[in-house]
Structures are given as structure tokens and as C-alpha cells.
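In this view, the complex is presented without one of its protein chains, the others remaining in place.
And now, chain A:
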């Protein structure tokens, strides 16, 4: 089966003084997370789409699904965990509980706050994960990347080999679960990114080309930019 998992577990602390997590803020006429879900629902290759939200927002999310998506039967709303990877794994647990896990099951995981994802990126992720077992969506770095420790610049890596990570990140579910279970607590502590789970275990992660428009709406600036970008269809 091909699953999608929309990671909406964030509390929106980087957005500043806003009344609710950023994934629920309105972009155009709908909550950001709804725009994101709509893109996944347009792809019939997904059997089930899991949305993982903070515990306090589960009912709220269910109401949004009912209001905007006619309670689409492919959607499941699941409670998230303490951090990104716990949230990711909660989604997988929910899949395991309802459907069981098979060797060839794959999951396309995506930030709920990247609503500008394209059909092409989703398709490339599905094709890529089915072929390679693990893929990450990236765009070539435009700015020079510098490495610094304690305010001292220590390295300027060659830009042609540098990319900026986006999502989706897509995995063979059983391989991901096995790799995550084998990590030490220290290794788990350092994880800010699901693809790193596979990288730490030495499994190859192929890259899929993302898109500049597939940016993450994290700060107030991002939200203002997103609002400015979204146009209306003139009749």
C-alpha cells in the first residue's frame, strides 16, 4: 500500500504571537493544512492519508476534514508525539494498528505547512520510493552554505554539492521502522530530519528535485509571502 503522512504536529512557536499552530492558519480562504491535504487527495495512488496533529487539536482537525473535505474516507486523524520523529512514528503506529505492515508498504511524509507542493513532486516521490526504498526532496542551494561553531566560520562546503532539504521524505515503512528502532537514544536526540534515520544506518537515500515554491510556512514573514503569492481565479 502507498500511504501519505501529513506532519501537522507543530505548535507554531516560530510564528510568534498567533492564536493557533501555524498549520491551522488561513491561507487564501482555507487553513494551510487543508490546502496541503487537497493536493494529496488529488493523487489516487494513495490508499490512506494520515494527518498527525497535537493531542489538543485532534477534534479540531477532524472538524476541518469534515467541513472542507467532506470527511474523505481515505483520511485518518492521529495524535502526534513529543518531537518530529515521535510524531512520524505515531502515524506509522496508527497504520500498523489498522492495516498491519507489509514488506512493500511505503509512506510519503510531508510537512503540513508546505501547501505549495506540486503533483510532479508527489509523483516523483512515489516512483522514487517504490524504486529505491528511501527518497528525500531537495532543491540545489542558491546561497553559499557556511558551517560555523561558536560563532566561528569553520568551513564553506562546495556549493554544487549542497542542497536544501524540503519534504516529502518517503520511505519503505518496514525499513524505516527497523532503522529507527536500532538507533541509540543519543542518535535519536540528534535527529531533526527523518531521512537522517536512514543515513545514520548507512542506507542510501535518493534525492528528488523539489521546487522553490514548495517552501515551508514557518514564520510570519513566510505567511505574509504565501498570502501575497496566492491569487484568485478571475471568472
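Brief remarks follow.
The rule is simple: contacts are C-beta pairs under 8 Å (C-beta built on N, C-alpha and C of every residue); 3 or more make two chains touch, one makes a residue touch a chain; residues count from 1.
What we mean here is this: contacts and distances are computed from a predicted model.
As stated in its UniProt record, the chain not included in the shown complex is "Ribitol-5-phosphate dehydrogenase", which appears among "Ribitol-5-phosphate dehydrogenase", "Iron ABC transporter permease", "2-polyprenylphenol hydroxylase-like oxidoreductase" or "Carboxyltransferase domain-containing protein". Only one of the listed residues, A:1, A:41 or A:162, touches the absent chain: A:41.
Contact between chain A and the absent chain runs through residues 27-30, 35, 38-39, 41-44, 115-116, 118-120, 123, 213, 229-233.
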